[in-house]
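Here it is, the structure in full.
A single protein chain has been removed from this complex, and every other one stays in its place.
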Amino acid sequence: MTGPVSPQVLAANAGYLASVLMFMFGIMRMGKVKTARSGNQLAAGAMLLAMVSQFVEMGRIEPWFIVAGIVIGSVVGVVAAIKVEMTEMPEMVALFNGSGGLASALVALAAYAFHHIPMQPLMSASMGEAAPSAVNGLAVMLSIVIGCVTFTGSLIAFGKLSGKVSGSPVLLPGRHVINAALLIMSLGGSVMVVFTTGGMPGMGIVIAVTVMALILGVMLVIPIGGGDMPVVISLLNSYSGLAAAMAGFAINSQVLIVSGSLVGAAGLILTQIMCKAMNRSLTNVLFGGFGAEPEAGGKGGGADEYTNVKSAEAEEVAMILEDVQSLIFVPGYGMAVSQAQHLVRELGDMMAARGCQVRYAIHPVAGRMPGHMNVLLAEASVPYEQLFELDQINNEFKATDAVIVIGANDVVNPDAVNKKDSPLYGMPVLNVWEARTCFVIKRSLSPGFAMVKNPLFEADNNYMVFGDGRKALEEIIKCLKEA
Amino acid sequence: MTGPVSPQVLAANAGYLASVLMFMFGIMRMGKVKTARSGNQLAAGAMLLAMVSQFVEMGRIEPWFIVAGIVIGSVVGVVAAIKVEMTEMPEMVALFNGSGGLASALVALAAYAFHHIPMQPLMSASMGEAAPSAVNGLAVMLSIVIGCVTFTGSLIAFGKLSGKVSGSPVLLPGRHVINAALLIMSLGGSVMVVFTTGGMPGMGIVIAVTVMALILGVMLVIPIGGGDMPVVISLLNSYSGLAAAMAGFAINSQVLIVSGSLVGAAGLILTQIMCKAMNRSLTNVLFGGFGAEPEAGGKGGGADEYTNVKSAEAEEVAMILEDVQSLIFVPGYGMAVSQAQHLVRELGDMMAARGCQVRYAIHPVAGRMPGHMNVLLAEASVPYEQLFELDQINNEFKATDAVIVIGANDVVNPDAVNKKDSPLYGMPVLNVWEARTCFVIKRSLSPGFAMVKNPLFEADNNYMVFGDGRKALEEIIKCLKEA
Amino acid sequence: MTGEVLVGFYTFILACVAGYQLITKVPPTLHTPLMSGANAISGITILGALAMTNGHGTIAATIVGCLAVIFAMVNVAGGFMVTERMLKMFGSKKK
Partner (left out) sequence: MTGEVLVGFYTFILACVAGYQLITKVPPTLHTPLMSGANAISGITILGALAMTNGHGTIAATIVGCLAVIFAMVNVAGGFMVTERMLKMFGSKKK
């Protein structure tokens, strides 16, 4: 090549390009069950390549603390990822996401404070050419705002999921006005900074903007119910991609722009897909305060509302199961809470050994995160052929002897099909009531995530098996063994 | 904005960006039947916007001949597009495509000859910054090579489709060696030009490279059979996109790079989709010389090979049709040749008026271009509800009284299903032989595009109706009216 | 520096991926119109033709430039027009 391009810069840029390609193919592969794992590994490899290229481009590493930072961060991340329980995955992802948002905000802050990006030309190592402009400056500020919102928003989401913050929506009066004010002020401040030339007054505004963005993150997530957190995390994830893209505009790095906006767009569409699976609109999730009213008024479906509920003891269940030719398990959030997946599989294996046809019906939004049930049942190594998705199995209930529902509630609510004014109306549900006999294992008659009454519990062919999911299953298994 | 950006340049660049977005959405919409038309219009609007933006950026127009060029080109293009017969669409597209390829090559030539791109920095109006480099130079040469191959290749494809050049594959001995030599020499010459500084020796090589590329285009397409031309045109279309992208690299224009490579990639995948529909591989199309051997040896299915062929006169056909309750038309290339689509529809309407169920079965590769039959039947305003694709209707033949095949041959060849060593084996075909009675309207027993014998003609329930498609149908209609 | 050229590689790669993704499942009916529509878009080289001709006074440059403009415009105008004609037929029949 002619022109003043050093071999390092050339090599680094080739590396960046390759890593962008790898990210794209990685994301593409992550979208299919068969290739998902290799897709993730490809993306991880791309990240490594991008980092190595960055080091090649920088030539020297100074200060050496950088390396310490990399090691510390990696160790913390990996240990946390290995230690976390399968059921706590969403919380963990929220924390990681917040961490990434904070990092983008810090990068932008550093660009402002130490490289004076909005004020004077930056000699970007990666481009080697002066590119001072209001665009860079605005990008710095947007990166700070979006990064900070992602950070505190993710922390609140983590708190709600892990029970450290109340999971139910906290609806401050006038919150829409407050949020709008915070948003406008932080954006206005950002614009002001860009047109302030020279030091300290600018710094004051930057700090004010940062604080406002941090508060905004809390305010936006606090009014959303705990059950909607997966959607919120996915959205915040899209934000953190956007924050990285903005940081890329700030420092003129194409890798950051491309990878960041890839994630931003992918996260957004994923959020929409998730909402669709729950039969909700994104607006409804973000501003609806779903699950708040019933908490405030009377419970949406207390024990008092039910009449004619039949219940069964473990022995009775075992007795009936002895004669059953076909059985479908329907797991729900309660199975996750009581960690009953291994027992479910044990019971399934016992029944299969007796010659009974055993299947598992997986509702797309059973549990509290998408794919929750698949992950848990996979953990308990339930054979893949026994797992069926909603539309594959929904016609099979009619011809099935018995259904065992373990800690599921909303996903088996007949009102979703029959009752027009139910909040669940329109969501596809598993038609368990069509089976000859149905058992529902849960601790009480209290409602599920949607806080509505479930008429299934009053059905003629339905028996409640009260108790913790794990304990109830243990007893049933014991009785079945003795029989 | 700070920095020395003139409002024109800013506006122009906004226009470019918007047009790129519009191109993308246009292409996306063109992929679905419902939105295809609006997609094409969106893309046309994008092109207009891009051109206007270019004028805005240039500020002045000089020489004024440019405008004359635009007017002349538009008039020629539009008149040709309006005058062309529906059946001649593929030829027309080939011509347009060749024209685009030539334009890209001319742009690159101008960049080399008048703007000295490989040799000295170009002050690109659109970017205003010096960007001299071997990359630009190489892009100039690649644009010339690809553009020239596209040009002559498209001309040959046009010639083959319109019958001006023999449609059958011309297989020169040693053509692979010659082509490889031409390719290597033109690429080698390109690299040499890039590293030759200063005038005329470079110009000599450029001319040599141009000539070689022009020959290469002819050589690559000549050995391919006329029936494979749609695939070849699609591939050449992908090339002309690539040529535009290379021109973009040469003059540092992002719009050209992005739009060109969009088309390049879309054309490539479209080519693959088309090959798949024909159950061929791209390599086989490009290097296979499909349809050549039988031409060289004895005909693959002459009249002499057939025994027990039954034929029927128009009156007999009309008599049988009188009692038919369900009828399926299977159009093929012969319908296109004899322009019989309007008569087909007339017969269909007559039968429908008699209370018969009338349907049309469209094979994906019937005719000589994808969607050929759809276009023709649409031209004859056959009701959309009566058109069925292969997998929709293939199970219906069993329960059908009569099938009329008009000038189709390969797409109704039972060997594709039954005979492992048939060249057609594996291609999904319309199972017309399952109907109670089958009529095949064609002029003789001679084979179709694939040059193989068709055992359908010997089937017990099949009657040949010999004659030109149009004439045969006219007679049948006449007899049916008289009856 | 080669900043612009380098960045060109990003847009090139991204556009290829986008182009590939945009055309995933096209029904055979649309193969020909899509081919011809894409062909019209490849006439974008008209911008290059305009830029190369503009403000370059020599006769040779004017001739080559105007030829490039003419050929590119034939591709653009003819391409979109012929696509429109094909698609109009589908449209009328859909009603």
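The letters A, B and C name the chains in turn, as written, and every chain counts its residues from 1.
FYI, a contact is a pair of C-beta atoms (placed from the backbone, for glycine too) under 8 Å apart; a residue touches a chain by one contact, two chains touch by 3 or more.
Quick caveat, the model's predicted, so the values are computed rather than measured.
K.L.:
Which of A:Ser240, A:Ser338, A:Ser422 or A:Asn454 sits in contact with the chain that's absent?
P.N.:
A:Ser240
K.L.:
Looking beyond the chains shown, say which of A:Gly202, A:Gly264 or A:Gly467 touches the absent one.
P.N.:
Residue touching the absent chain, from the options given: A:Gly264.
K.L.:
For the full complex, which residue in C:Ala15, C:Leu34 or C:Ala49 touches the chain that was left out?
P.N.:
Looking across C:Ala15, C:Leu34 or C:Ala49, the contact with the absent chain belongs to C:Ala15.
K.L.:
Which residue among A:Leu106, A:Val417 or A:Ala459 touches the omitted chain?
P.N.:
Checking the options A:Leu106, A:Val417 or A:Ala459, the one contacting the hidden chain is A:Leu106.
K.L.:
With respect to the chain omitted from the figure, which of A:Ile82, A:Val177 or A:Ala353 is a touching residue?
P.N.:
Considering all chains, including the one not shown, the answer is A:Ile82.
K.L.:
Considering the whole complex, not just the chains shown, which residues of chain C touch the missing one?
P.N.:
Residue positions of chain C that touch the missing chain: 3-4, 7-8, 10-11, 14-15, 17-18, 21-22, 24.
K.L.:
Residues of chain B in contact with the chain that isn't shown?
P.N.:
Counting only chain B, the missing chain is touched by 1, 3-5, 13, 17, 20-21, 24, 127-129, 254, 258.
K.L.:
By the contact definition given up top, give the residues of chain A that touch the hidden chain.
P.N.:
23-24, 26-28, 30-34, 36-37, 39-41, 43-44, 46-47, 50-51, 54-55, 58, 60-63, 65-66, 68-70, 72-78, 80-82, 84, 86, 89-90, 92-93, 95-97, 99-100, 102-104, 106-107, 109-111, 113-115, 124-127, 129, 131, 133, 135-136, 230, 233-234, 237, 240-241, 243-245, 247-270, 273-274, 277, 364-365, 369-372, 374-375, 378-379, 381-384, 389
Here is the rule we use: only the chains that are shown with their structure count from here on.
K.L.:
What is the distance in Å between the mean C-alpha positions of chain B and chain C?
P.N.:
About 16 Å, centre to centre.
K.L.:
List the centre-to-centre spacing of chain A and chain B in whole Å, with centres computed as mean CA coordinates.
P.N.:
46
K.L.:
In chain B, what residues contact two or more other chains?
P.N.:
Expected reply: 133, 135.
K.L.:
What are the residue numbers in chain C that touch two or more other chains?
P.N.:
Counting only residues that touch two or more other chains, chain C contributes 2-3, 17.
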